[in-house]
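In this view, the complex is presented without one of its protein chains, the others remaining in place.
Let's turn to subunit A:
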Amino acid sequence: MRSLRVRAGAALLCLAASASLVSCGGSDDTAADGTVTLDYWLWDDRQLPAYEDCAAAFHEDNPKIKIKITQTAWLQYWQNLTTQLVSGEAPDVWVNQTTYSPTYATGGQILDLQPLVERDDVDLSGYQPGLTEPWVKDGKRYGLPKDWDTVAVVYNTDMLEKQGVDAADLQNLTWNPTDGGTMEEVVARATVDTKGRNGLDPDFDKKHVAVYGYLPEWEDASQGQNGWGEFAAINGFQYLDKNPWGTEYRFDDPKLIETLDWYKHLIDKGYAPSLAQKSELGNTELLSAGKAAMTLAGSYSISSYTGQNARQDFDFAPLPTGPAGRKSAINGLSDAIWAGTPHKEEAWKWVKFLGSAECQDLVAERAVVFPALTSSTEKTLAAYRAKGEDVSVFTDAAAAKDGTFLLPITERGTEIGPIVQDAIQSAILGQTSTEEAMRTANDKVNALLE
C-alpha cells in the first residue's frame, strides 16, 4: 500500500520536477577577455526583430557587452521565468508586465532602479504620461517604461460599407448601457443573418446569424482590456479605490453591472455570439474568417488585422463616447533587472539604452508597437504610414486629455484575474445574476488583498 502511494505521488511530482529541470542553462557569461553576455527575455515574436536592432546598436557602442535575446511564448514565459528565478539562473533583464510585476517585486526579485535613476540623472519626463507610475511602489522603481498600447474599434470595411456605414459615421460613435447609442445601431446593422437581413430588419432571424456585428472578449481576466473594461470605463466605472496599488476593488459597481447587462442584451438580440457558442480559436480568427464585423482591439494586435496575411479589409475607429466621455485603457510594459544579476552595471546600461531615444526610434521604425517616449510616437506613425496603414486612432486616444485609464494594478493580480473572469462568465451564461456574481467575486478579491 505504501509503495503504491509513493508511486502515485511520484508520478504526480515528476510534473513539478520536469518543469524545473528545463531551467538548466549555463551561467558562465563572462568570457576570458572580459566580455559580458547579458540574457534578455521577451515574449512577443513580432517585436523580436526590433529589439535585435537595439541589441546590435548597443553592442556597437559597448563592445564588451553582448546581448543574448530569448523569446518565449506568453503562455510559458512566466513559468519559465519563475523556475529560472528559483534556480538562480534568471535572465539579467526581462520584459515585465503589470499583472505579474507585483509578485516579483514583492518577492525581492527585481532590482530597485531609483538609486541608479537618481545617480545618472535619467530624464523620465519624456515618456508618455502615466507609464512610469505602474512600476513605482513605496519609493522603489522596478522598471523603465518601454512601450504602450491603447484600444480602438476594429471593423471590416466591406461589411460595414454594404450596410451603408462609412468611416465618417464611425468617428463619433456614442454609447450608453440603456439603449447602446449609435454604437449599438452600427452593431445591429453589421449583424447579418443567413438570408442577408441585418439586425435592424424586423424579420431578422437571430437563430441563423451569418455575420455577428460585435465580438465580445470573455477571457480578459479582471481587466477587460479588449471590451468590457472600456465600456465600463466610459460608463464611469473605476476598478479600484486607488490605482495603482489600491487595496479595494469595486467589481460590484452598478456601472460595471449595467455594462455587462448590455453585453447580455447584445447576445439576446443575436448581435453577438453567446458565451456558450464563442470560438475557442479567438476573435481575431473569427474576424479574419469573415464571421464577424467588429470588435475592440489593442494596438499590440494591429498587425493581425493589417498584415499581408489579413484575409479581409479592416480599419480602425475611435472608441465610442459614453456617459463619462471617451476613454481607452492604456497599458505599458517595462524592462526589469533581476536583483540577483552578477552584472548589475551592465544590465542597467542596457535598460537605460532600451529606454533611450536611440533604441526607441529603432523600435519605431519596425512599426510593431508604440515606444514609450513621446518623441518616438510620430516616427512610429510614419513607419506605419510607409506600410500604407493609418493607425492614428491609437495615438489620438493616448494624446487626448483624460482619454485614457490605467488598468488595475494591485498585489495578487494573477489570482484575482480568474476569480473575476469566472464571475463574469457565469453572469453572461446566466448561471447567476450579474449583480450576485460580481458581488461575490468582489468580496473574494478584496479578501485576498486584506
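Definition applied: contacts are C-beta pairs under 8 Å (C-beta built on N, C-alpha and C of every residue); 3 or more make two chains touch, one makes a residue touch a chain; residues count from 1.
We adopt the following convention: contacts and distances are computed from a predicted model.
The subunit not displayed here is recorded in UniProt as "Sugar ABC transporter permease", chosen from "Deoxyribose-phosphate aldolase", "Molybdopterin-synthase adenylyltransferase", "Sugar ABC transporter permease" or "FAD-binding oxidoreductase".
Within the full complex, the residue among A:Leu38, A:Ala55, A:Leu85 or A:Leu131 touching the omitted chain is A:Leu85.
In the complete complex, the hidden chain is touched by one of A:Ala310, A:Ala324, A:Leu429 or A:Leu449, namely A:Leu429. Interface note: of A:Glu219, A:Glu411 or A:Glu435, the residue touching the hidden chain in the full complex is A:Glu219.
In the full complex, the hidden chain is touched by subunit A at residues 1, 3-17, 19, 78-79, 82, 85-86, 103-104, 107-109, 219, 273-281, 285-286, 289, 291, 414-415, 418, 422, 425-426, 429, 431.
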